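Have a look at this one.
Every protein chain but one is kept in place in this view of the complex.
What follows is chain A.
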Amino acid sequence: MKKFERLQGLVAPLDRANVDTDLIIPKQFLKSIKRTGFGPNLFDELRYLDEGYPGQDASSRPLNPDFVLNQSRYRDAQVLLARRNFGCGSSREHAPWALDDFGFRVVIAPSFADIFYNNSFKNGILLIALDETTVDRLFQETEANEGYRLDIDLAGQQVITPSGETIPFEVDAFRKHCLLEGLDDIGLTLEQSGAIRDFESRHRPANPWLFRDV
């Protein structure tokens, strides 16, 4: 996983609650057996006026001019500002893959769905939950100021606005560590192989029916 570096990110506002993973990346793109290439289809049904399909050349598709990411001022955004319960619905990791592939490194919202939350951190995307009032204010500031950027300081667990205001945020210590160091979860867990084997040596005799000799 890539390391999360301190970021001065351009902010794009997506003013909509309960953004589900079907909306983030529609199912027809889940047929890919790769992890990359989902960026052009991020928010496909909002972004384009036609129906998308895999393998299409996105550059020739009609864009929805009203959609926020189609406005030139937001096109290079790295920070997505969203509303409550962002990422609800399915477990598809294609959702954070698409956000990442588009260029987003951070999503700020009042709350996130659980599975999406896990999946994002596994892909080096930082999710920041802030209270509704603060998020409201960030929406106003973003929309009022073209080129609005936020300084995302994960090490210090704070978001710094252009006016110098610092907004602290919570993130659990393990996820923070993995993100800052770009650590591979599986490698870390395999360092505990002994503990896993010990667990199995207790678990198996207590529940022999959970183990099949195939």
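The working rule: contacts are C-beta pairs under 8 Å (C-beta built on N, C-alpha and C of every residue); 3 or more make two chains touch, one makes a residue touch a chain; residues count from 1.
Just so we're on the same page, contacts and distances are computed from a predicted model.
A single chain of the complex does not appear, and UniProt lists its protein name as "3-isopropylmalate dehydratase large subunit", one of "PTS fructose transporter subunit IIA", "Dihydroxyacetone kinase subunit L", "3-isopropylmalate dehydratase large subunit" or "Cbb3-type cytochrome c oxidase subunit I".
Taking the complete complex into account, A:T189 is the one of A:Q8, A:Q71, A:T166 or A:T189 that touches the chain left out. In the full complex, chain A touches the hidden chain at residues 15-18, 20, 22-23, 26-28, 30-35, 45, 51, 54-55, 83-85, 88-93, 96, 111, 113-115, 118-119, 122-123, 172-175, 177, 185-186, 189-190, 192-193, 195-196, 199-200, 203, 206-214.
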